[in-house]
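Selected chains only, in their assembly positions.
Naming follows writing order (A and B), and every chain is counted from residue 1.
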Amino acid sequence: MLENLGAAAGANLLAPAVLFFALGAIAGWLKSDLTIPDQVAKSLALYLMLCIGFKGGVEARASGLTPDLLSAGALGLCLSFAAPFAAYAALRAFGALDRVTAAATAAHYGSVSVVTFAAGSEYLRAIGVEFGGYMAAVLALMETPAILAALLIAGSRGGAAGARIKPTLWREVFLNGAAVVLVGSFIIGAITNEPGRERLDLFVGALFQGALCLFLLDMGLVASRRLAAAPKLNWGLIGFALVWPLLSAAAALAASMALNLSLGDASLMAVLAASASYIAAPAAMRIALPNADAGVYLSLSLGVTFPFNLLVGIPLYHAIARLMYG
Amino acid sequence: MDLVTRTKLEIFVEAHAVNDLERMLTRVGFKGCSVFEGVEGAGSHGAWRQTGVDEAGMRLIITIGSEASARAALTWLEDYFKSYPGVVAVSEVKVLRAERF
């Protein structure tokens, strides 16, 4: 068992995508001038979303409206909405953050990271573990409840700017570009089904792997530069960013078992719960809680938790799932 | 050639605010504006950089109009900057075809 775990972790660490992340991180750390131009990085992100949504839609259509789909969706919603309350308490207690920054950071940890999900599902595919295509929809469902929870926690901001900014915020929360592409592609995948998939097979399949490598290279650069520019992180915060994913994943696994989700679905649910948002949540927080310190929440989610999940978390959560599923 | 003095605002704000600002500028009497995208910067809210992954970046809105419009915009901005990051710089410029501004 432990041997398998070691081998699985090794396989993950040797996956090209993970190695490209490491390359980016090292290049950023050495202050290389390497950068993926931002418009291309943004497009890669949209493209990854498109692939994940589309493939998920095709697979979800193939398997139909199973009860698993419903329980996974409901579980995802609950986890995403509940997590910020616990995370907020922990951040206040151990991280010594002010109220607003703690709420904003909690939103990130309740919400999810698309690329962590992508890496997780690639990992499961590589080791031959099946999971439901609807997990892409669960991913989409988990993006926003955490943001709403954080807003509840922080309380309505009031003040003159409040009224003015509301519509922008709701648009950002529900209609941010990434979410629209993810959900839209899921629906398109479900509609076009196999004929559509055949046409786009290569585009959303073989190409995806390479694009993920390129994007992770960029993530490595951004993460390590972010971390270098963040002197404010105390050990309490770093501890939170490493321990929270573990606890969160464990809770997700337990709940998944209770709901009879499959091994693959449970593993992905753990990955989602453990992951922290770095696209949707920061964008919303910048609008809704502008007094929160972006240096804190971005450094934690992007600089600490993302690498941890990518390098260690994904194989670990799956290994724990295996143990639990016997 | 008739050069007339007008007021130029250079407004640095986050991308999400650009639409609101454009609406406000029209309301207070500006008849045009141009928006540029920054690549990196720093201010009292820390440093940022366009990366395509996490950071939204600042926009520079340049708008030229009457002193009265500028005054109205500054009042709005003064309030806006209480909550949000950003900076505005006011200066005088000379323009052709003053009736357009």
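Simple rule for what comes next: a residue touches a chain if its C-beta (ideal position, glycine included) is under 8 Å from a C-beta of that chain, and two chains touch if they have at least 3 such contacts.
This one's a predicted model, so the numbers in the text were calculated from it and none came from an experiment.
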Stoichiometric formula of the complex, labels as displayed: A x3, B x3
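Keep in mind that, in the parts below, only the chains that are shown with their structure count from here on.
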Residue ranges of chain A touching chain B (in the complex, touch as defined): 35-42, 44-45, 157, 159-161, 164-165, 168, 172, 218-219, 221-222, 225-226, 229, 278-279, 282-283, 286-287, 290-291, 293-295, 298, 302
Residue ranges of chain B touching chain A (in the complex, touch as defined): 14, 16-17, 19-20, 45-47, 49-56, 79-80, 82-85
